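For this depiction, one protein chain was excluded, whereas all remaining protein chains were kept in their positions.
Showing subunit A:
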Amino acid sequence: MEGASYQRFPKVKIREMKDDYAKFELRDTDASVANALRRVMIAEVPTIAIDLVEIEVNSSVLNDEFIAHRLGLIPLTSERAMSMRFSRDCDACDGDGQCEFCSVEFHLRAKCLTDQTLDVTSKDLYSSDHTVVPVDFSDSSGYDASEQRGIIIVKLRRGQELRLRAIARKGIGKDHAKWSPAATVTFMYEPEIHINEDLMETLSLEDKRSWVESSPTKVFDIDPNTQQVVVVDPEAYTYDDEVIKKAEAMGKPGLVEIYAKEDSFIFTVESTGAIKASQLVLNAIEVLKQKLDAVRLSDDTVEADDQFGELGAHMRGG
């Protein structure tokens, strides 16, 4: 029964790591794994987002649903999300916001009393839990902190008022994009570029230059000293085939050969700020592992249900 083991040992090399941005290489694995990781990051890593809004007073220009929708899309810091319960699985409460295991309550009170337009922003949301607050972008370098007033929810003119109670819950991006922690998750195959140096030498400098410039991105350059074409940034290559076409048009097919390495991927992960980009990757791996556990235990569905709840059911196509 035991087949040959296809086990591989993928390697991760981190290139760049900021709070909301990560770039890393994933090597020695398959596209399916890389894609699974990407998909989980987009759709299955849980975060906290406002899910229920009770509006007490709203005399603003935007209607209730409009504001509720906008509130939902505000990213909240969700480090706690992995340890929280889904409110549908929570036995301690009925999801009314009183329960600390599954929900966080927010309050917003704003009234404009001056003639100047009042911007109601995510900073005006008061959280019952100091670990779950609207994401603050002001500390990210480069911006003046005083100008950053959070995400605008609505603008009020004199006399208009907005008062509401909102409950944030844990959820995943599959249910609604507001729970997706990922702004951008993408990967590319690492290109492997071979320049046929002999053939390249047959080109004049002018030709080389025009060939180098035929690429819309700056992949190649000419060494100012040796006047040889060198690969400056292989990852800038967008698989657009422009250089290959150009080479053919110049009558030099085979001037360059470009392959995609089938087993190495360069990931770019940008987070919404709900969780750190690095944490996003780790959480994704965690969720992926849980899913694989569910697959392993799927013979015994009852047990799987006990252990993984919804996740197990989902794996069986629920």
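Everything below uses one rule, namely that a contact is a pair of C-beta atoms (placed from the backbone, for glycine too) under 8 Å apart; a residue touches a chain by one contact, two chains touch by 3 or more; residues count from 1.
Going forward, contacts and distances are computed from a predicted model.
**Q** Under which of the names "MMS19 nucleotide excision repair protein", "DNA-directed RNA polymerase subunit beta", "Putative cytoplasmic protein required for cell viability" or "TP53RK-binding protein" is the non-displayed chain listed in UniProt?
**A** "DNA-directed RNA polymerase subunit beta"
**Q** So which of A:R27, A:R109, A:K155 or A:K174 would be touching the chain we can't see?
**A** Answering carefully, the residue with contact to the hidden chain is A:K174.
**Q** Which one touches the absent chain: A:L73, A:C90, A:M250 or A:I285?
**A** That would be A:L73, which touches the missing chain.
**Q** Of the residues A:M17, A:I55, A:C93 or A:V133, which one touches the chain left out of the display?
**A** Looking across A:M17, A:I55, A:C93 or A:V133, the contact with the absent chain belongs to A:I55.
**Q** Looking at the whole complex, which of A:E201, A:D223, A:D240 or A:E257 touches the chain that is not displayed?
**A** Considering the complete complex, A:D240 is the one touching the chain left out.
**Q** List the residues of subunit A that touch the chain left out of this view.
**A** On the side of subunit A, residues 31-32, 34-36, 38-39, 42-43, 55, 58, 61, 63-66, 69, 73, 173-174, 176-178, 180, 184-189, 216-217, 236, 238-240, 242, 260, 268, 270 touch the unshown chain.
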